[in-house]
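Notes to accompany the following structure.
One protein chain is absent from this view; the other protein chains keep their places.
The chains carry the letters A, B and C, assigned in the order they are written, with residues numbered from 1 in each.
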C-alpha cells in the first residue's frame, strides 16, 4: 500500500483519486485535500529537514502556519520557492518538494557534526571568539558561518509569476474562520454590513474541521461549517477569502491580507496572479485567530515523530493520517487526551498517556480506562531515543520534592505532546494593543483595544466550543453596530461537547538527566535550548529583548509563536522575577512570512514607475535615437547616424546647430500658467527677479531660491498679458516648483488674487535653434511677424502653427537664434514631424540633451542640479544680476543675508580651460590650488560640467571654485590618479561672449 | 498608511493622496529686513518635534490640492482635529485632555 | 455603451479601437474635449455658471451636467469645465467676458489629459486594483468626481453611471494608466 499511515476512512480528503508528488526526488502519493505534510505523514515520512545550527534531524511538529521544522523548497516550472511550510503547502499533482539545510542528503548531513561540537556553541558563542587573527573574520570565519546558516536555497531564476493588488473597504473584517470567526462573520453580515472573512487555510472552519467529538445544533461541526459558509457565500455584502492571511495590522484600521490565488493548483492559468495583496480599510476588525498549542520543553523534544497533540488529532480527523502506530501522548492539559482517544478509536496503539499532573480529571481517566489506555499521572518525559525518528521515550516520576525519579522507558514511534494553549495575539499586538496576563489560563490575552478591533474566541483566551461561538456572535454584532449603527437578531447555534479543558505548563520541565549534556529545545528552528536562555541570563541579559537577541529565541520564522511563552518562563525562573516583569517581545508584521512579489505587485518593468514620453518619442525611436531618464521622462539623448559613437554624434549635432539649425524636444520642461490680477506680484515674491515692469509679450529668465537662499530652479517666464504668465521650470523640478508655489500661495499669501495651473502636459514644445531657425519655422507660422524687430530675443507671441494655435517664444538655450513653439499636445507629433522634415531641407538635425548640454555650456548657461547642488547662491553662480535690487521681499532674500552666505571664500562658478586643450576633465573631479595636494587636503572646488566644444575646437569646463571669481586668469589643478591637470580659471561664457548670434 | 480627513473634500482618504507639510503655525517673518538671523533659523529649521499632541500641515495633493492643518498624537498617530488653513491654532492642551492623553 | 448617461460630452473616440473589451469590463479611449481649469472666489461662481451654461457645483466631489456642458468640482476654488471640442473659444470668451474685472483664472487644459471610459460590472473592481477609494454606490454615487492616485499616477475619476467611469490622466501618464488597467484586467479572462 502506497500510503501506509492513511486511515481506512474519514477525513476531508478526496479518496477517489491519487495525486503523485515527489519529496527529495522520491515519488509518493496523496489525495486532494492533503497538505504536503499530511501526505508525507501518510507515507510514513517524518524526517523532513535539518535544524538551523546543529543540523539535527527534524520532523513535522504542527499542522499549521507556525510550523518551525517542516520547511521545504518547492519547484514549479523553473520557479523555486524556499522555506515553504509543508503544513501549508496544499498537495497538487506533480508537486516537487525538497528538504533543506542538509548536505549531501537529508539522511546523511555532514553539518550534523555541529551537534557533536555543540558544547562549543552555546548562545552567543560567536561574540566571544573568531577574533584572531583579525583578518580571518571576513575571509575565513564569516564565510563558514554564512554557508552553515540560512535555511533553503535562494531562487536562482527571475520569477515568472505576476502578483495582483486590490484596495478594499468594508465595515467588518473577520480574520479567522474557526467557530468564533464564522459566528462573528454571520452575525455581522446579517445586519447588512459589508463583511470580509478571511482565513489562512484552504477551507473555512478552523478547528471545527478536525472536531468530531462535539456537535453544533446536533450536527457534525464540519456540516455546520458548510451550512454557514453557504449562507455567507449567498450574501452580496460578504466577501469570502480562503487561503488569505491577514498578515499586517497597520494604523487607522488598515489591514493587509495575502491571498494565495494559484499556489494550490497543479497547472494554473498564467493570466491569474500567483498571489494578491488586499489592502483593506475596515471600519471594525474581529480577530478570531484562535490559539496554538505549546510544545513541552523536555530533553530531546525535537526528534522526528514528536508532534503537538492537536496536530496529531488534526492529521487523523481532517486528513485521515495516523502519525504512528505506537503513540505516546505526553501532556499537561486535558485537550491532548482527546487526541489519544481519537487515535485509539482508529486502531492506533496509544502506549500511554503521560500527564504531568498528579490528578488529571477523573472523567478523562475513565474514558482512557474504557479504551484500555495506560495512564501515567504525575509523569514527565525526560528524554527520547532514536535519531531520525523517535523510537522510545524516557519517563520520569514527579516527586513531591520537585525532583524527578526515573520512570522507565517506553517504546513508541510517535509522541504527541501538549503544554497547553497560547492565544494568537499577533494581530492584536500589531494593532499596538498591549496584552495582559491572565493567571487563570496562564496566558497573555488581548487587553484594551487601541484601534477599532476586538478579539474573539480562543484568540481572546476563551476556550470551549460554546464559549467561542457566543463570543464570536457578540463580536460580530458589536463590530457591525460600531461600524454601521445597524443590528440584527439571528439564531445562535447551540453546541454539545467541545468543553474547554484545564491544565497547561510553561517553561522547561524537570528531569533526572545530566543537565549539561542534554538539549531541551525552546525554539526549534533556531536551535535554542533551555540552557541557552539560562546562560543569557547568567551573562547579564535581563530584558526579554536581550535574551531574545542573544539566544535568537523567538526570532525564527514563526516569530516565537511556539517558543515565546516557554522562553519567558525559563527566563523568569533564572531571573527570579515574576514572568510578567520580564517583559514581552512585540509581534511584527507579517504574521507569517509573506512573498516579496506580493508587496512589489504590478511595479515591475515599465510599470515600475510611469514612463513619461513626449510626442516625438516614436519618431526618435524610429530614427535610432537614444534616450536618457530624467525624472520619469524619457528624453532624447543623442541621435547617432551611420555608426557614430556618442562623441561623434554629439559633435555633429552641436556643429549643425551652430552652423545651420537643430530641432530639440523641450516638452518635458515644466510649465505653469500663473493667472489672475496679482500674477506679477506673486512672481515678484517667488522669483529673485523683478516682474512688474516686464511688458506683455516679453520674457525674462527667472531664478528661484529656497528661503535658505540657495538656488533651486530656473526657467524662462513669458508675460502673455497683464494678468497671465507662462512659467517654465526644469524638467526634474517641475513638481516641486509647483508644490512650493502652492505652499506660499495658500499658506503665506492667501490674499493674492492669483492661481497657478500646471500646463506641462498641455503643450508639446519644439525648440528650433540655429542661424536658420527663422527660415525653418517661417513657412508654418501664421499671424505674426517673425522679424527681429517685431519678435526680438526674449519675447513671446500667440500665433498659429499650420492652423493650430500656438505660443511662440523667441528664446535660446544655445546662444543661437532660437524659437520654442508650444502647441496643444495632441498636435505635437504633427508639429515635430513637420519641423523635422523642414530642417532636413536646411541641412539641420534633431539634437538631444547631450548636445543641448554642450551648447549651453559653451554659453555658460547653468544646469540646476549639475552646476548647482543646493549649496549655491545667485552670487556664487555669478548671477547677482538676476536679483531685483529694490524688491521688498522674495523667497530667499533674507536667507541670503545670513553670515555664511555673505562670507568671503565662498565657492563660485567659473570656467576652466585645461592648459592642454585636448584633455577633457572628468565631471566631479576636484579642483585644488596645490599641484600635488597631500591626501586629506580640502579641495577648493569641483568640476560641474565638462565637454569637448566643437565650436571652440577644444575642451571646456565649468567648476565651482573657492573664491573663483577673483581667480580669473590664475592656474589651478585638477588632481587625478594619473597626475595633476593644470587648468586656467576663466569666465563662464566661452562662445560668442557679446551675444551677437542671439540678436539676429 | 494613515486615513486622513480632508476638510475641503469632506471625506476620509488614504494617506498616499496627501503630503505632510511639517509643523503648522510657523509664520514666515513678514518683513525680511527686520528679521534677525535667529528669527530666520527659527522659521527655517527649528521645530518642536513634539512627542504627543501636535499641529501639522497637510496638503491634499492628489485630491483638491488644498493645504489644511491637523492635530495628531505623534505617539499613536491618531488624528484629533482637522481644520482649514487660516483658522487659529487650537488649544492643544485642551484637545489632549479631552482625548485623555 | 448603453449604460452611459445621455451626454454628448463623453463619447468614445470613433477612430480608436477598444483598449479592452471583455464581457465584464471594457476600456475605450474618449474623444477629445474642451477642458478648462476655472479658478475663482465664491462671489464669482454664479456669473461663471451662467456664462458657462451650467451652475458650478459647490458640494465637494460633485458634478453638474447638461447635454453639452459639465462642471466638475475639483477643489473649493477649482472647477474643471467640460464642453465639446469645438466650443473652446466660445466658452472661454463667454466666461472671460462675463467675469471681466473679477479675479479669476481660466486656463485651457484641453490637451493636458487624456481620458478613457471604463465600463462593465467589474469596472469598479478594476479601478480598485490601483485606487484606494471606496467605489460602492453609497460612498461614490453616480456623478462623483475626484482626483486620486492609480498606482503611481495621479488620475481623475468621474463616475458617469453605476458601472461606468471616466478615468483621466495627464497625457504622459496615460500609457501607464491604460497599460496597467489592461494588465490588471487580464485575470478576468482566466478560467
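Convention: a contact is a pair of C-beta atoms (placed from the backbone, for glycine too) under 8 Å apart; a residue touches a chain by one contact, two chains touch by 3 or more.
Here, contacts and distances are computed from a predicted model.
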From the options "Na+/H+ antiporter subunit C", "ABC transporter ATP-binding protein", "Acyl-CoA dehydrogenase family protein" or "Sarcosine oxidase subunit beta", the chain left out of the display has the UniProt protein name "Sarcosine oxidase subunit beta"
Thinking of the complex as a whole, which visible chains are touched by the chain that is not shown? A, B
Could you tell me which of A:18, A:227, A:539 or A:644 touches the chain that is not displayed? A:539
In the whole complex, of A:273, A:601, A:818 or A:964, the residue touching the missing chain would be A:601
Across A:149, A:233 or A:966, the one contacting the chain not displayed is A:149
Using the touch definition from the top, which of A:411, A:628 or A:645 touches the missing chain? A:628
Touch list for chain B against the chain that is not drawn: 1-2, 15-16, 19-20, 22-23, 37-38, 40-42, 44-51, 54, 56, 72, 74-77
Residues belonging to chain A that touch the chain removed from view: 52, 79-83, 119-120, 122, 125-132, 134, 137-138, 142-143, 145-147, 149-159, 161, 248, 250-251, 254, 256, 279, 432, 515-516, 531, 535, 538-543, 545-546, 549-550, 552, 555, 557, 559, 588-590, 593-597, 599-601, 603-606, 608-609, 611, 628-631, 708-710, 712-713, 730-733, 849, 863-866, 868-871, 895, 898-901, 922-926, 928, 933, 935-939, 942, 975, 977
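As a working rule, only the chains that are shown with their structure count from here on.
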Looking at A-B and B-C, which pair shares more C-beta contacts? A-B
Can you tell me which residues of chain A touch two or more of the remaining chains? 167, 279, 281
In chain B, residues with contacts to at least two other chains: 1, 14, 65-66
Complex contact set, residues of chain A against chain C: 164-169, 194, 269, 271-273, 279, 281, 602-603, 606-607, 609-614, 632-633, 673, 675-678, 753-755, 757-763, 824-826
Which part of chain B faces chain C closely enough to touch in the complex? 1, 8-11, 13-14, 16-17, 62-66
Inside the complex, what are the residues of chain C that reach chain B? 60-61, 74-76, 78, 132-133, 146-149, 154
